[in-house]
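Input: a single structure, listed below in C-alpha cells.
What you see is the complex with one protein chain gone and the rest in place.
Then we have chain A:
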Amino acid sequence: MTKEEVQGATEEEQQAQSKKALKKQQKEAEKAAKKAEKQAKLAAEQQSTEEDDFAKDRYGVSAMVQSQQKLDRVLVKVQDLTPDKADQLIWLRARVHTSRAKGKQCFLVLRQQQFNVQALVAVGDRASKQMVKFAANINKESIVDVEAVVRKVEQKIESCSQQDVELHMERIFVISQAEPRLPLQLEDAVRPDGEGEEEGRATVNQDTKLDNRVIDLRTTTSQAVFRLQSGVCQLFRDTLINKGFVEIQTPKIISAASEGGANVFTVSYFKTSAYLAQSPQLYKQMCICADFDKVFCVGPVFRAEDSNTHRHLTEFVGLDIEMAFNYHYHEVIDSITDTMVQIFKGLRDNFQTEIQTVNKQYPSEPFKFLEPTLRLEYTEGVAMLREAGVEMGDEDDLSTPNEKLLGRLVREKYDTDFYVLDKYPLAVRPFYTMPDPNNPKYSNSYDMFMRGEEILSGAQRIHDAQLLTERAQHHQIDLEKIKAYIDSFRYGAPPHGGGGIGLERVCMLYLGLHNVRQTSMFPRDPKRLTP
C-alpha cells in the first residue's frame, strides 16, 4: 500500500512535475517552433532572395589578383571620361571615394588620382536590390573594377572633376578592400585651414597627415604638389641639358665635412667613421677642375641641424649647379637665374591645374618674376632696409626677419617674388668665397630669394690654391683637413662658380605653402624618422 501510496504520491508528484515540465516543454517547443519557423522563413527568404537575385554574378568581391589570368580588357582612365565617350560600355578601375545609398539607388564617386567621376547603380532590370546594397556597403578607399555605360548629364556635376558625364554601373567587383575605419578622412585633409574652424568641421593636423602619409598623399592637394615637384625636376634637367650642362652623381658618404665641421651626420664605416654629405660642393668643383665645364646634380643632402622650423629638413633634395666661366661670375648668375625663370615659366604654362588645386586648400598669390631676373647689390638691400627703419651695419648678415622684410620691400617696388642679392660682405661667407677685386670688404657671392626666403646661396669660388690657403688660415681652418680640397686646385683650375637650391623649399615657396614638410614626400626632421 505504502509502496503504492508512495508510488502514487511519487506519480502524483511526477505528474505534477511533468505538468510543469510539460508546460516548460511546451513553451520550449513553441519557442523552437517559432525559431524554426523564423529560420525557415529566413531560409526561405534567403532562398527566395537568392532565387530573386538575378544579378548575383554582376557584383562581389573578386578573388585576390594573383595573376591567374591575363585579361585583354581595356581599362579607361577617369580623366578620359568626356562627353565623346557617351553611351559606350567601358571598364574602369578606381577607388571608391564616397558612397551614398538613397532608396533604390546608390551613388558612388570613383576616384583616380586627382580625377573623379560620379557613378550610380539603381534597382532595375540590370541590377538587383542586393547589388545596390552591396555597392552601398563598400568601404571607402577600396579599389573596384566597374563596368558601366557612360552617360551625358544635363546638369553639371559640380563636386567631380568630370562634370559632364556620369557612369551607370552594370557590374562592380571589389579588387582590394580597405579597412572600414580610416585614420583620416580625405575630405578633412584637403579642407582649407580657416573653413574647418568656422563650420565646426574637422581638419587634420600636420602630424596625423605625416603619420598616415600614404592616405594623405592620395588627396588632390598632395597629388598636385608632387606632380608639380616632378615638373620642377624635369624642367631643371631639361633647361640645364639644353645649356650644355652635364649631370653628375656624387658620393654621399664622405670622409671629411665639406663646409666646416658642424652639422654633419656621422655614420660608422667599418672600423672608422664617415660623414653624410652636406652638399656636393667639393665634388662639383673637382668635376670643374676635371674639365667638365658645366655640371649639375640632383640628389639628397644631409644637414644635422637640430632646428625645428617650417623650412628646415635634415634630409632634402639638392639641385646643385657648378660651372666654369670666362671673365665674370655674373655669367654664372645669369645661367642660374635663367634656369630658374625657365622653371617658373614652365610651371606657369604647364602646371596651372596643379597650382589651382593647391590654391584651393592653401590660397596664395600667383608667383611673380621678372625676366631677366632682378639683381640688386647687398648695399642697395641694406639701404632699402635702413630706409624702412632697420638698423644694421654694412657688414652684418641679413637676419631672417630682415630677409623677409627686404623681400616685401623688393616686391613692393619691383613686383617680383624672385630676385638676386649680389656682393655679400666677405665676412659672412665661407672661406672659399672669392673676394671682390675692388673692395676687400665685399665678395663675389650672391643669394637668391623666393617670396623673401633664401633658396640659393652661391659664389665665385677661389680657384687658386695659394689664395685658398690664405683664406682658410684667416678663417682658422685646419689646413690638414682640407688638404685634398686645396690640392685639387694645384694643377690648373678654371675660374668657376655655382650654387645649390633645395627642391622642397623651391616647391614650397613657389606654391606659397607655409611648411616644407608639405612638399617633402617623406620628410625627415629632428623629430621624425618615419614613415
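Brief remarks follow.
Keep in mind that, in the parts below, a contact is a pair of C-beta atoms (placed from the backbone, for glycine too) under 8 Å apart; a residue touches a chain by one contact, two chains touch by 3 or more; residues count from 1.
Note that contacts and distances are computed from a predicted model.
Per its UniProt entry, the chain excluded from the display bears the name "Aminoacyl tRNA synthase complex-interacting multifunctional protein 2", taken from "Aminoacyl tRNA synthase complex-interacting multifunctional protein 2", "Centromere protein M", "Trafficking protein particle complex subunit" or "Vacuolar fusion protein MON1 homolog".
For the options A:Arg213, A:His312, A:His330 or A:Lys404, the residue in contact with the chain missing from this view is A:His330.
Within the full complex, the residue among A:Leu376, A:Leu398 or A:Leu426 touching the omitted chain is A:Leu376. Only one of the listed residues, A:His312, A:Arg348 or A:Arg524, touches the absent chain: A:Arg348. Panel shows chain A; residues 328, 330, 344-345, 348, 366-377, 379-380, 382-384, 386-388, 409, 412-416, 422, 438, 476 of it touch the chain omitted from the view.
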